[in-house]
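Attaching a single structure in structure tokens format; questions to follow.
Just one protein chain is left out here, and the rest sit where they should.
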Amino acid sequence: MSLKNFEWETVNCARCSLCKWVDPWELTSERFAKVCPAVARYLFDAYSCQGKMDVASGLMRGELDFTESLLDIVYKCNLCGACDTMCKRSRDLEPLLMFKALRAKCIEDGQIIPEHMFMIDSLKREDNVFGEPKSKRGAWAEGLELKDTNKEKTEVLFHVGCRYSYDSDLWDTLRGVVDILQASGVDFGIAGNEEACCGGRAYELGYQGEASNFAEDFQGRVKASGATTLVTACSDCYAAFKYTHPSIGKELSVEVLHIAEYLERLLEEGRLNLTQDLGMKVTYHDPCHLGRLSEPFIPWEGSRGTYGMHTPPKEFRRGTFGCYDTPRNVIRRVPGVELAEMERIREYSWCCGSGGGVWEAYPDFASWTAAERIEEALSTGAEALVTACPWCVRAFKDSVGESEAPIKVYDLTELVRLAVGNDKKKSKKMV
Amino acid sequence: MGVQAISLRRSFQPGFSVVKPTSVKEIQQTLRYANRHRISVMARSSSVDPYRYPTSERGLILIDLSEMRTIHNVDTRNRAVRFEPGVGWAQLQDELRKHGLKASNPLLPHNRKSALSSYLEKEPMLIPKFEYGEPILTMEMVLPSGDIFRTGSASGPASVKKTNADLVGSDGPGTMTLCRLVQGAQGTLGIVTWINVKAETLPTTQKLFSIPCDTLEEVVGTICHIQRRMIGDECFALNNHNLASILCENWQDDFARLRKELPPWTIILCLAAGPRLPERKMEYQQEALADIVKESGITLKEDLAGRGSQLIELFQGPWNKDPYWKHGVLGDSLDIFFVTTRNKVSQCESSFHKVLEEYGHAVEGIGEYIQPLEYGRVFHMEYSIPVRPGSHQDGELKSLSRKAVAEISKQGGFFSRPQGIWAEEVFNLCPSNTATQMTLKKVFDKNNIMNPEEGLCL
Partner (left out) sequence: MGLSDNALRALTEVLGEEYISTDPAVMRAYSRNFTSPLGSRPVECVALPGKMEDIQEIYRLANRFDFKVIPTGTHLFMSCEPLIPIYDHLIIDPKRMDGIWIDEENMYAVVEPYATWGRLQVEAMKHGLTCYIPSAGAQTSVVANLTFQGYHMAAHRLGAGSRSMLAMEWVLPDGEIMNIGSTSSPGGEYFWGEGPGPDLRGMIKGVWGFFGGLGMCTKAGIKLFPWPGPKKWPTRGATPDKRVFLPEDKFKIYAIGFPTFDSVIDAMYEIGRSEIASVCVHLQKGWLAGELALSQEDYFSMWESEAYQKSVENMLVVMLTAYTSKKQLEYEDDVLRSIMDEYGGKFLSDEVQEGIAQVLVPDLMIRPNVLFRGFRVAGSFFDVKGALDSMDHGAIAHKTTLPFIKDFVKDKTPPFMDDDGGCHYICSYDLGHSGFFEMPFLYEPDADCKNIKTLLAGLTAKGYLHDARHKTYPGGFVVSVGADIMGPFMGGFQKIIKNVKATFDPNYVSNPGWPVLMWSRLSKDGIKYAMNSYRDKRKNAKKELEKDV
């Protein structure tokens, strides 16, 4: 949708400032009351949801020009959706959609951040956001002899994603996922070097056309693989498949699951047994893209009428129905693990700082955001921070490395892998 | 108008004149006259006021408001009463009682004390349970210019007779609340000609309890317990000197005997109930009190020094005997009072006792009174030093009182209501606030005619 479609939003934003805060009904302390990293870091209201509404309004009315400062305001934002969730607590507005439209407008008008340009060029050339060779995308799986979905059909297509594919620090985690799937007798395959980016990040940066190309390409690859289920361990990709692709008319015709959901299923079916007692206290970080941003797309076409009411009535995605319980259920199944919750959880989760192109363009801001989350994790007394997204893992590992904070960082699958132990004996084979 | 004031018109000799107006118009005329001739003006509504010593270098008109004794209206619906400056506590409570109401009153005010003055001076009230703590709703005043001003919802736009407002909205008009400013201003910002004050439902059942205590810590701890449970009406504590002063039959042997026999401190608590299901209300309050007794190990008595709980009524009106209960020992008293928080009460007391000893006063000879305010959030502490009449100007007493102010302030006591010979010390300690007040006074009183001189705040 174009920015013009959101004029009602900008006029009717009441400047109530709820977008800056955790829902007052969910507050647990004054220390962890903020929900928007951008305004918490940069302080000027312009960086908040309400501020971006004003900037959008200014652009639409020709009262503001594109400047470095304006782009700063637009792009120093993780698009984490916390403000969107908060706004929708009491209003029927679409702030996040408006931010995406705003970015698209920036791109349309040639207002490009160099770091983002790099990402898009990389996508075009190498099908990934890191500028790494496409030919190395499958390097993590060398020696594992995994089914190649370019050559064979498979029941489950395991989508790796750019972060896992190219961040060699995280390959052990990825291989751990493979161990788990194999131990559970899952018939799965990977696309290896032929796998391409989901396009989610491109869409967030405002390159909606590029994103659409990747989405379409992905549709084809999934179909060709014969898979009935697509599983991914990357929350960003998960949100792209559940929401972004359908929203641009590129819905997949297979069941889409995050690895957390698939693990829960395997545990419930008895195909996965966790036997090793890990004896640790952990806390769980809800990745934005697994949580509030992964609520499925709800198609709607209509217009606003009197008092801005939608015709036909519109059902809003309010962040409520993200994937929150599943990862927790899995953690609770790990022997010897005690889960201590942070204060800002579920749809009020504080972003890790990576999303929306921030990690690439504003590493200081990303690092600050992650550090704030680490502090919150430490406040629970947990020995480890567990999450379910490689972008979050990277952000937290970097932050802990920098600050030497006394806390470990795990992906959820790492916990499960440790709990599986060394017994790789397969349990009931999947029919 | 009084004869003396008439004579003032015929001569421009500065001097001391008393005017006894019976109407607002006369007050207006007096103030306009004073402005024209730059003569100081002081208003007084009580015929006893130990804190005022009328002197002025440029002449003084004392406006004695004691003749303005009308109770304009008892509003039973909104539980409020509107009355003039000359109305005393006895008159006020008697009238309210006819309507099933009572006014919150301070501790045993003098029977010639103006009720309006008590409210304007923000004297602490005996009932801390009304959290809002500000009994004055609206007021009418004559500004130093001679113009009439009514505060809050009494301001208009219609006249008091025609308005649909019930004169019970205290804020405003506009973006200032003069009603608040005037309280504590000691007549420096204008002359109040009536106030509309909250009146409370007269209980149908009352029961007085007393709790003997050995130390101030025990007093404060027990009171906090009681207040946090939100029970009781009148709740305050007196030391043996003060209680003996109130209860004694004579000032010779009975006072001395009582002072010796009474415990160091006594908390006086009145449980009250009504108008609906009073027995049930008494029951739950008494149960809560019993819990407190159990938890804190205090002794609860259903009388006051063996005198029966009919003494409740004693505390619900003015002092009706002569001499005034504070004046029985030597004929007068110097009162020093301040507010502080629970955790600072003991250290404020210690520092005051040290000052007393330094000046050769026996601690046992001083009256002490503790009043919880706003559910015990804060405590009013008041010390009464028996002195001879006319001795307030004594150098030594001045020095004592100023030292007391300085030392207690250091311990966390706050002198919110500066009075008499120690007022100046308080204002000196608070320069930024004082500077603002002086600037503000100029806004209201361009010619500085209202209470400009000694013994008064600004």
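Per-chain residue numbering starts at 1, and chain names A and B are given in the order in which the chains are listed.
As a convention for this text, contacts are C-beta pairs under 8 Å (C-beta built on N, C-alpha and C of every residue); 3 or more make two chains touch, one makes a residue touch a chain.
Here the structure is a predicted model, which means the values were calculated and not measured.
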{"item": "Omitted-chain contact residue, chosen from B:Asp171, B:Glu217 or B:Glu407", "value": "B:Asp171"}
{"item": "Options A:Leu18, A:Cys234 or A:Cys288, residue touching the unrepresented chain", "value": "A:Leu18"}
{"item": "Candidates B:Arg97, B:Arg112, B:Lys301 or B:Arg342 - the one touching the absent chain", "value": "B:Arg342"}
{"item": "Contact residue for the chain not shown (choose from A:Ser29, A:Ser168, A:Thr228 or A:Ser303)", "value": "A:Ser29"}
{"item": "Touch with the omitted chain, as defined above, among B:Phe130, B:Trp251 or B:Tyr359", "value": "B:Phe130"}
{"item": "Touching residues (missing chain, whole complex) on chain A", "value": "7, 11-18, 20-21, 23-30, 33, 43-46, 48, 50-51, 54-55, 57-58, 61, 63-65, 67, 69-70, 73, 85, 88-92, 306-310, 313-314, 316, 318-320, 347"}
{"item": "In chain B, positions touching the absent partner", "value": "77-80, 122, 130-134, 137, 147-150, 152-153, 155-158, 162-186, 188-189, 198, 201, 228-231, 275-277, 280-281, 283-285, 287-288, 291, 339-343, 374-378, 409-410, 412, 414-418, 426-427, 429-430, 432-437, 439-440, 442-444, 457-458"}
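Everything below uses one rule, namely that only the chains that are shown with their structure count from here on.
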{"item": "CA centroid of chain A to CA centroid of chain B, Å", "value": "66"}
